[in-house]
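Note that this complex is displayed minus one protein chain, with the remaining chains in position.
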Amino acid sequence: MYIGVDYYPEHWSKERWELDALLMHSAGFNVVRMAEFSWVFMEPEEGKFQFDWLDEVLDLLAKHEIQAILGTPTAVMPAWMAKKYPDSLAVDKYGNRLVWGVRKNNCFSSMSYNLLSERIIKTMAEHFSKISNVIGWQIDNEFGGPICYCEICHKNFQEWLKNKYQSIENLNKSLGTHFWGHKFNYWNEIPIPDDMNTHNPGLCLDWKRFCSWMNVKFQHNQVKILRELCPKHFITHNFMGLYPDINYYDLSEDLDHVSWDNYPVWKDNPFNEKQEIFYGASLSADVMRGLKQKNFWIMEQTAGPGGWGSFGRNTLPGEIKKISYQQLAHGADGIIWFRWRTCTAGREQYWHGLLGHDGKPLRRYKEAAETSREFHMIENEIKDTAIKTQAAIIYDYDSIWATQIQPSFDGNNYVENIHRYYNALLRQGINVDIIKQDEDFSKYKIIIASSLYILKKSTADKITTYVKNGGIFLTDFRSGVKNETNICYDITLPGLLTDVLGIEIEEYSAIPLNTEYPIKNVDGNEYHAIKYMDWITVKNAEVLANYQVQYLNNFAALTKNNFGKGRAYYAGTIIKEENFYDELIENILKDSGISSVIKPPLGVEISIRQDSSKILIFLINHTINKKEVKVPSGAEILINLERIKDTIILEPFGVEVIKIKKVL
Amino acid sequence: MYIGVDYYPEHWSKERWELDALLMHSAGFNVVRMAEFSWVFMEPEEGKFQFDWLDEVLDLLAKHEIQAILGTPTAVMPAWMAKKYPDSLAVDKYGNRLVWGVRKNNCFSSMSYNLLSERIIKTMAEHFSKISNVIGWQIDNEFGGPICYCEICHKNFQEWLKNKYQSIENLNKSLGTHFWGHKFNYWNEIPIPDDMNTHNPGLCLDWKRFCSWMNVKFQHNQVKILRELCPKHFITHNFMGLYPDINYYDLSEDLDHVSWDNYPVWKDNPFNEKQEIFYGASLSADVMRGLKQKNFWIMEQTAGPGGWGSFGRNTLPGEIKKISYQQLAHGADGIIWFRWRTCTAGREQYWHGLLGHDGKPLRRYKEAAETSREFHMIENEIKDTAIKTQAAIIYDYDSIWATQIQPSFDGNNYVENIHRYYNALLRQGINVDIIKQDEDFSKYKIIIASSLYILKKSTADKITTYVKNGGIFLTDFRSGVKNETNICYDITLPGLLTDVLGIEIEEYSAIPLNTEYPIKNVDGNEYHAIKYMDWITVKNAEVLANYQVQYLNNFAALTKNNFGKGRAYYAGTIIKEENFYDELIENILKDSGISSVIKPPLGVEISIRQDSSKILIFLINHTINKKEVKVPSGAEILINLERIKDTIILEPFGVEVIKIKKVL
Partner (left out) sequence: MYIGVDYYPEHWSKERWELDALLMHSAGFNVVRMAEFSWVFMEPEEGKFQFDWLDEVLDLLAKHEIQAILGTPTAVMPAWMAKKYPDSLAVDKYGNRLVWGVRKNNCFSSMSYNLLSERIIKTMAEHFSKISNVIGWQIDNEFGGPICYCEICHKNFQEWLKNKYQSIENLNKSLGTHFWGHKFNYWNEIPIPDDMNTHNPGLCLDWKRFCSWMNVKFQHNQVKILRELCPKHFITHNFMGLYPDINYYDLSEDLDHVSWDNYPVWKDNPFNEKQEIFYGASLSADVMRGLKQKNFWIMEQTAGPGGWGSFGRNTLPGEIKKISYQQLAHGADGIIWFRWRTCTAGREQYWHGLLGHDGKPLRRYKEAAETSREFHMIENEIKDTAIKTQAAIIYDYDSIWATQIQPSFDGNNYVENIHRYYNALLRQGINVDIIKQDEDFSKYKIIIASSLYILKKSTADKITTYVKNGGIFLTDFRSGVKNETNICYDITLPGLLTDVLGIEIEEYSAIPLNTEYPIKNVDGNEYHAIKYMDWITVKNAEVLANYQVQYLNNFAALTKNNFGKGRAYYAGTIIKEENFYDELIENILKDSGISSVIKPPLGVEISIRQDSSKILIFLINHTINKKEVKVPSGAEILINLERIKDTIILEPFGVEVIKIKKVL
């Protein structure tokens, strides 16, 4: 298993390098990532390349049995380049070139930027293909820079639209430019929709797609070079979890595996047991795993407080280990901490590493070393294990973008909507696959499609077949509203899903701010609807909960429809109370026949990796209180071997891994 | 009576048109508005006109006895025009041309835009003057676009100033450019005051006037063409109620009647009885009626939830009818719902019409049809009736703008200030005329001038005469502070109104945020002053309420002065408690001898239309609870004929119209 750190030898004097390598090795680290911000050190003047310093570092690391992933350095162009080729810099929506001096400030359409990028990557690839402890590449760094509004990008966008729609008539029809008399005669009349809140929603969605595609295309060019020159090296990129502005399914396609940068929000109060903020990192991990339906790496893992101007709270004792186990549990096959030593200069002085500014191997280093030791202890068990589950949630970039463009109601938050079901599943001890619309649904017993705003006709068909064949399907408000060009279906809602859901929604309404509508479910429990409600009438479906409000009493809040061999649920509102979702998910699990190995106590997370012969259950206590977990008989304790085996007491932030052999 | 919908046939296939017309007709609709966003469909290429599609629609509508108002299409220029004549687009304050692709993005000074506008209107006018079921025109759509800062607009502003002030010396003196040494030598030195918070207040006010005038002038040019070519058609424009940035008195001058677009804010909780948000639509209606002292049309009436990105709440059952009656009650002579069918494409997908995306005639359609049926039932009674009242409130654009430029104190809100008196009058069952400074005051028994910041000398004289002759006048804080060039009078406040008010205000002060000063009135009731206070000492006036605060005990909060045959009241602060205004208005009504026919219970609105022979009392229950209203004897019930006549029980959102014959 690969464990290591992000390392910036160029920040420190050569004299320090040896000590760094020694400390890494003694912590059990076997890999570093380097060079992703070092263009100017590798090409100090245009066309003059210089790799000796990096060779020297690599050589020294090799001596300490440390291997390296190299970043292609295109995330920061050198100062000389911005000066000599100003077209390399992106242009903001007011026509101003960005000021060089931060990072990710390039224009993807710039010929200069592309040519110079190509050359540095080729030169690096040729050089480092021969260095034995280089094992892989990270393309660029955290794709997702500023949007460029320059004339070339504008023209490229028009070209992209032409390729997509072929004829201007088709574009006009597809985007509905009849509205406000926005019909185009020629491609060159099409503007960049610079304000997502006012322009044609279809054009806005295409602009989001185009901007995403620019990243994918730029990465593709780099991958092509590296595949040719470094056939033995793996290629990855460091993704940013739930970052919404790039279609990560597309971006991951060319890569061997996905890596991601895990920075849980550190502005919470760690002494508050009720907080559920920790599920954020689990959902991110599962999204990352879902991109290629494959395990991933952590390329940057939080070590201490982070921030460019203000930092958040520090990791408490035990937390560094805990959040690393959480990723391991969700499918991480490599863990690299960010960063080795806190830098003393530049904008990230307060993005604290394992070592402080003083370079001493103190608490954070020691905790990472202990984590590393434990991971190596179980690495043979973990090897080739993966998460297998029968419950999936659809995560869809078109719907995310369309929701940005037209949220429908104030406070509609795509990620929060997903989280409600996701968290409830995790609280039941059930792992979740995150999938795209185009996934094969037949693998699952439960599929949840929350806020599937943009619904393809083909997906609707797949859902219908899936339920007909016995699947359990759950969807909710604002799903199936739009087609792929961001145009509303002209069918009464739930539109293409009407048959499978057995309901009809003739009208709907926002629920005003600070207002909540009581609802009651079939068991007589009271909950409260907020923000939005569909006015649901049932056709074939059964009402599971309905409104308790004047005028709205006739409408259902939650329904269930028997369809073919399966069942389709619809939730037409957001319920304030979390236990509504617990109850719903519990019922659906029962309905589907999925059961959990362990149902964890509140604040403890369970995740299971398995192979054909065993399951490994990860127990993670996210709280500062002790927690008790009953363990299935026959379980084997892997980390704290001295534990009593039937009931495990997890210390604050405590973790454990237990193994159960499969009966073959 | 004209009842109908805003119709966009160009959004739908021809095959649908017939069904649309049929459904309209069977709902009792007899008019549509069309074409205001259809420039590109009428002139698909520069100079090539094409009206056949619209002719076809008009013909079809005629067959179903539906007439049409056509919008001149200048609110959205075609894409080809923006591309070919980029000077047609407005320039923002940073010198950037706006990006085409929304609406109202033109520069009024652009020669291209003006010439092309003129041509399309002439061509339309010539063509449609001959179509028999075209009855009128709406100029453009909702004037009030972005401010243009281009060089031509800048020069036109300098020219406008030259016409106004004649000599640069006069301008310098009038605007007080001695301050900060801002004296001009030449007209071309005068900047656009691009920041209303920092530039010379007089220049800022002139810039507001100039920007308003640009709209009026642009409309005038269109009216001129239409008057000549379509002498039989009426001409109107769809105003936006309390939209503050155009002097609507000026804009209405060229028109036959005012129309307006009524979108009550739908972000409130309809189940909260205390809410008084519904008076907003009444005040707007009365402002619209006040522009020409004449009944008006609703050109766009809310049908369902609206919003470009997020929408608000849906109309509840009964509300569509209720808000239509409210407008009828305040002087609407035509009602047109926005829009016929909810469009599936473009930025207004969520501006819901009577029909949904699915095009089915469902609940909203049915409710509108029922409203239409009732309106037609009483249309003979309503015909030629108008609102007559002896109470007026002054509404003044100069004061609105001057308050924007220098609010005087934090949270000074012109409309809220007006609303306090307006609502109190409505709660007493008294209709209100909204008038301008230049109105004839002798028609009224009560005139209220709240926040009349900019007071003309001639108005001050008129007020003096009015009170001398027996009128009741009420004014308040920050009234009479400034002259017409936004310069403070150098007379101790209340300045030109000192004699008539009988008080003196040597100093004044903001009241700090979250602070309130207790006051007590002559009846011993306690209220609380917030935000601002004048330090009033009385000369001839009588103190009706004064402060109960250390240092400020000597100052009056409310005064009354007997002057000639009349009385003049002054309120030097904002009182937190609503019932302060109820009490004040009740006393003033008594003082003036005005009494209401019915004093409505809380939550019920009364408005009266009359002619020489009868009065029609509209009763509108704005709440979701039943309300009981006692009816004067001899009243005739016009809508729900089965009602018991002495006490009417209004259902939730219920309405009624009763008729009382005048004794001649």
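Note that the chains take the letters A and B in the order they are written out, and that residue 1 is the start of every chain.
Definition applied: contacts are C-beta pairs under 8 Å (C-beta built on N, C-alpha and C of every residue); 3 or more make two chains touch, one makes a residue touch a chain.
Predicted model, so just to flag it, every value in this text is computed and none were measured.
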Report summary line: Of A:F41, A:W187 or A:Y279, the residue that touches the missing chain is A:F41
Report summary line: Cross-chain touch to the chain not pictured, restricted to B:G176, B:G334, B:G429 or B:P600, is B:G176
Report summary line: Missing-chain contact among B:E169, B:E506, B:E577 or B:E628 belongs to B:E506
Report summary line: Which of B:I405, B:A545, B:A568 or B:I585 touches the missing chain? It is B:I405
Requested in this report: Spell out the interface residues on subunit B facing the chain that's missing from view.
Outcome: 94-95, 175-186, 188-195, 197-203, 405-410, 412, 487-492, 506-515, 535, 549-551
Report summary line: Interface residues of subunit A toward the undisplayed chain are 10-11, 37-41, 44-45, 73, 76, 78-80, 82-83, 94, 96, 99-103, 266-271, 304-305, 308-314, 316-317, 342-350, 356-360, 362-364, 624, 652
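Going forward, only the chains that are shown with their structure count from here on.
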Requested in this report: Let me have the rounded angstrom distance from the C-alpha centre of subunit A over to the C-alpha centre of subunit B, please.
Outcome: 49
